[in-house]
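One structure is given below, encoded as structure tokens.
Every protein chain of the complex appears in place save one, which is left out.
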Amino acid sequence: MEQLILDNISAGYRGRPVIKELSLAVQEGEMVAILGPSGEGKTTILKTIAGLLPPLGGHILINGLEVNRIAAEKRDVVLVFQKPLLFPFLNVHDNIGFGLRMQGIRSKQSAMQIAEMVELTGLKGLERRKVHQLSGGQQQRVALARGLVLRPSILLLDEPLSNLDADLRHQMRELIQHIRQQTGITTLFVTHDQSEALMLSDRIALLLQGRLRQLGTPHELFYQPQDTEVASFFGCPNLLKGTIQDNIFSSCEIHVPVISANHDQCTAIIRPEQINLAPDGCPDAVKGTVTSISFEGVYTRLAIETSSCELTVFSSSNQYSRGEQVYLSIPSSAVHIIA
Amino acid sequence: MNKRSFLLGLSIIAAVLLPFLPLLLWSVSNQWFYPALLPQQFGLRSWQYILSTAGQQITEGLVQSTSLALVTTCCSLTVALPAARALGLYCFPGKKAIGLFLLLPIIVPPLCVSMGYHLWFIRLGLAETFAGVVMAHLTFCLPYTIFVLWGVFTDYDPDFEHQARSLGASPIQVLVNVTLPMILPGICIAALFSFLLSWSQYLSTLIIGGGRLLTLPILLFALMDSGDRPVAAAVSLVFVLPALFALLVNAHFLGRQGMTGVR
Partner (left out) sequence: MFAPVTEDAARTRTIETAHLLLLLAPALLIILLLFGGGLLLGSLQALGSQPFTEKSIFTFAHFIAVLTDPDFATSFAMTMYIATVSTLVAVLASVALAISLVRCAAANRILHFFLQIPLTVPHLVIAISLLFLLAPTGILSRLCSFLGMTAGAASFPLLINDTYAIGILLTYIWKEIPFITFMILAVLKNSGPELDDAGRTLRANAWQRFYHITLPLIAPSLGAAGFIVFAFTFGAFEVPYLLGRTYPMVLPVWAYKNYADIDLMARPEGIAIGLIIAAIVICSLLLSQGLMQIARRQREYPG
């Protein structure tokens, strides 16, 4: 069942839309990422769904009911902001219980629910702490617990990992996945970080220039980008212009078998980690020279110049040196054709 | 801006400006008997009076008030800056008590204190002198200045100074090129604050100055007793002008920051 439907939503401030005509349906229990560069108005869309901003156009449906005119506090969603925004005058326990208290739930009854959230988010022992005595990661977890305790239909997360450093990011990511397993809550989150989106979400909605550019599974967006901009957003530098004749893509001396209709002009997107390197020639390998090497940990990034183009290759071996001659073989699985 | 906030804005402006109306009207009336709604005879008699006949006295009052306020402000800033820095930046035992003590004169009326040391000021030759009145004003201008600057230093990050030091600046250079520019808006507010407080002070000036230091408030009180309404209105306006001017300059200079904490 579709728990959240955005129907042609435009959103922004003072009549100026930053999000234009966005349509998106989120299924029950699904985790969807809205991915886009910084400053694209991703937070605006969350605020609009949460009811903090009126939409400039379109309809928002939650559980099948239009909520355009329903006040923020009456919507069955909770927005967890990028900053934790904990109430400085309340301790951890009271921050988590805030929403329940607003609904008039007595503290005796809410204690159980709060304890459950404290357990779930790993905050045990910190209940009586003041907000300023917490680390950044702990504050973020309190913010999450504070939203989850209300058991909303939909959880909205604004850049849930971006304020944290590497170690905490990892912990927080696991926490979010753990929470999803435990609660099965429908989640929509926004992020500018592609790896965050790829790791966490079932589907990704990529926003560029305020418009939905591509919607699909992380796999689809990564390996089958709709156009070159999507491809470069996901960090694929190898875009080759060429032709397709009889299921063979050709660009100068590069020929790769593909399954596709004939095209006089098309672009092939070649994932750098799927290009194979061989020191000596094999049948349809392309000859090239290594022009730069940078060691990036898990892989080594090589820039390789062939007679017609420059390709980036991620290699798991770092035995190459500058100026070395190598042979590239491009398997058809590495190639994605954009007409 | 919607209609409601427009109305709110309009009523605020009206409420703020309303008290200036009687002053303006009285200051330009030559004859205004009850129950006429407007003066029967408009004229600049009062302005002529304070500019020519009483001109010297008014000018003296202006100079006296201004120099008192300026000297007091400079003294409070010099003393308050280090103290506020200590209170705003660092954590030390007894901070709460020291802070409370330094700010206590804010709430204790100046009248009590001035009456207390008046006799000793006479004995020490400080009564009826400029220096004595500056000290009387300092008693409550200093705590207010510390109050404002304490807030300023709480939001101040001394790492900027460390950065400047590691870039090769001497302590003096750091003070002049880093610290002061960074807290300048706060200093302006504190200075304005202290200036206004000293500027509008009446009773402690009267007690310690003993009627010898004729500041504007003292002149104004004398005028009110004499009952010449047009002249009192005109002097009131003169009394407001420098502060308004300071506000304009500050508003231009500080932008939106405003004058939080000033009264």
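Labels for the chains are A and B, by order of writing; each one numbers its residues from 1.
The rule we apply is simple: a residue touches a chain if its C-beta (ideal position, glycine included) is under 8 Å from a C-beta of that chain, and two chains touch if they have at least 3 such contacts.
These numbers come from a predicted model, not from an experiment.
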Exercise. Among the options A:Gly12, A:Gly36, A:Gly58 or A:Gly147, which residue touches the chain absent from this view?
Worked result: A:Gly147
Seminar exercise, completed: Contact with the hidden chain, among A:Asn68, A:Ser107, A:Gln209 or A:Ser232, goes to A:Ser107
Seminar exercise, completed: Missing-chain contact among B:Val63, B:Val108, B:Ala131 or B:Leu180 belongs to B:Val108
For this session: Have a look at B:Leu44, B:Val71 or B:Leu203 and name the one touching the chain we're not showing.
Result: B:Leu203
For this session: Kindly note down the residues of subunit B that lie in touch with the hidden chain.
Result: 1, 5, 8-9, 12-13, 15-23, 25-26, 34-37, 78-80, 82-83, 85-92, 96, 98-117, 119-120, 123, 135-136, 138-139, 142-143, 146-147, 150-151, 154-155, 157-158, 196, 199-200, 202-203, 207, 217, 220-221, 224, 229, 232-233, 236, 239-240, 243-244, 246-247, 251, 255-256, 258-263
Exercise. So that we can see where the missing chain sits, which residues of subunit A does it touch?
Worked result: 47, 50-52, 71-74, 77-79, 81, 83, 85, 87-91, 94, 97-99, 101-103, 107-108, 110-111, 132, 146-147, 150, 156
